[in-house]
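Worksheet: the structure to be examined is printed underneath.
And now, chain A:
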Amino acid sequence: QPEIVSGPAADPDCFVPWTADTKFFKFPKKDGPYRIALANGYIANTWRIQMIQTAKAYAAQPDVAAKLKEFKVVSTGEDVPAQISAINNFIDSGYDAIVVNAQNPTAFGPVIKRAKQAGVVLVAFDNILDTQDAINVNVDQKGLGVLWANWLAKHLPDGGKVLEVRGVAGTSVDTDRHNGIHETLDATGKKWDVVEVLGKWDDPTAQKATADAIAVHKKFDGITAQGGDTGVVQAMIDAKHPFVPFGGETENGFRKFCAKYAGEGLKCSSAGTGPAQVAVAIKTAIAALEGQVVPQSIKLPLAIVEDPNFKEGQDYYPDQSDNFFVGNAFPTCGINFTAQEIMGQSKENQ
Partner candidate 1 sequence: MTAPEKPAATPLFEMSGVSKRYGGVHALENAKLTVEAGKIHAILGENGAGKSTLIKIMAGVVAPDEGRMLLDGHPVTFRSPAEASAAGVTCVFQELSLIPDLSVADNISIAAPPRRFGLIDRKAQRVIAEEMLARAGASDIHPRELVKDLPLSRRQLVEIAKALAWKPRILILDEGTSALTAADVAEVFSVLRRLRSEGLALLYISHRMQEIAELADQCTVLRNGRNVASFPAATRSDGEIVEMMIGREYSRAFPPKPERVAKDEVRPVLECRKLGWADTLHDISLTVGRGEVVGLGGLDGQGQRELLLALFGVLRGTTGSVLVDGKAVTLASPAAAKSGQIGMALIPEDRKTEGLMLPMTVRENLSFAVLDRVSRAWVIDQEKEERLIEEMVQLLAIKTAGLDIPVGALSGGNQQKVVIAKWLMRKPRIILLNDPTRGIDVGTKQEIYQLLRRLAEAGAAILFYSTDYGELIGCCDRVLVFYNGSIRRELKGDGITEHALVASALNVGSENVGSAA
Partner candidate 2 sequence: MTEWRYRLGEWRGTLMAAGIFLVMFAIYVSNHPAGLTANVVQTAANKGVLLAFVAMAQTLVVITAGIDLSVGMIFILTNALASWLVLGSPLETALGVMAVLATGLACGALNGLIVIYGRLQPIVATIATGAVFFGIALLLRPFPGGSVNEELADVMTGKVFDLLPASLVALIAVVLVIWVPFSRSLIGRAAYASGSSEIAAYMSGLPIRRAKFTAYALAGLLASIGGLFLTFFTFTGEAAFASGNAYTLFSIASVVLGGVSLFGGRGSAIGAIFGALAFRTIGDLLFVFDFDPLWQPLFQGVVLLVAVSLGAFALFRVRNRLEWFG
């Protein structure tokens, strides 16, 4: 349905193409206001809740709200077919665009076909789709692994023993990050001894796995973890493991630790995939509906903070929840939610 055109995109600072070869789409212009749906899968973790709050907040911003006739969110749980059916239903119900955090990147072929036939704009973010036919908005997961590995290589010039706490087995996110880490470390030509454990993006699990690993391996020279970082640091503290360089995600709790123990050797690189990318996805969907040129695959900047740059009240919030993912802003897209705005709305409660 969309025309393949040449770049640049309408808002080149925000809609950054993934690579130089990325195609650009120009959808036929539709008259607003639009009906847009968000088809989320899993919801029971903080990241997703934060994402949904952000989506709602973004859709409620006056300039955005003016363009929307309806914004509907449905979470279908972990079951892929349920999410597929949800999207089918949105298509059948005549929504103009559907934004999706896909439970499985490869499973949406039939849906993409159907959306195309119906002239519905499909935008995937976070867990994106393996396709050239829908718009993907994402951070570079593999790049994240590369970043963490570079951080470790920089602080451990002679190589060493590294603990890698992985995420949920079998997901592309986990695999991409893992590959990024290993390719980068291998490329240094130094001797690395990487001990892998599974943290399942979950603090207690990561904490236990780390504690076990420390009890057996005694000492690591560096650590990298995807998710569950706060638990990993906690395990180090509990086991009185010396602080070592650490490449991890963007949880508020992790960054609190990074700021606090930097002096003792916890040199952190904290980077990740802010939940606010949902706002970019919605923005993209609206742009596409308005007939603007958008890349098929949009690369979002990583929200990176590295030692010694952790700033209280900006990069981390001592009074806020540990489970929070900081880095909720994509300034190049004009999306600037702070943590408090999203999760701390009800301050009158305190």
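In picking the candidates, the idea was that all candidates are chains of the complex that A comes from, given by their letters.
Going forward, contacts are C-beta pairs under 8 Å (C-beta built on N, C-alpha and C of every residue); 3 or more make two chains touch, one makes a residue touch a chain; residues count from 1.
Values in this document were obtained by computation on a predicted structure and should not be read as measured data.
With chain A as reference and 1 or 2 as options, the touching candidate in the complex turns out to be 2. Contact residues on chain A toward candidate 2 in their complex (touch as defined above): 38, 40, 42-44, 49, 52-53, 56, 72-82, 84-86, 88-89, 92-94, 103-110, 168-172, 174-175.
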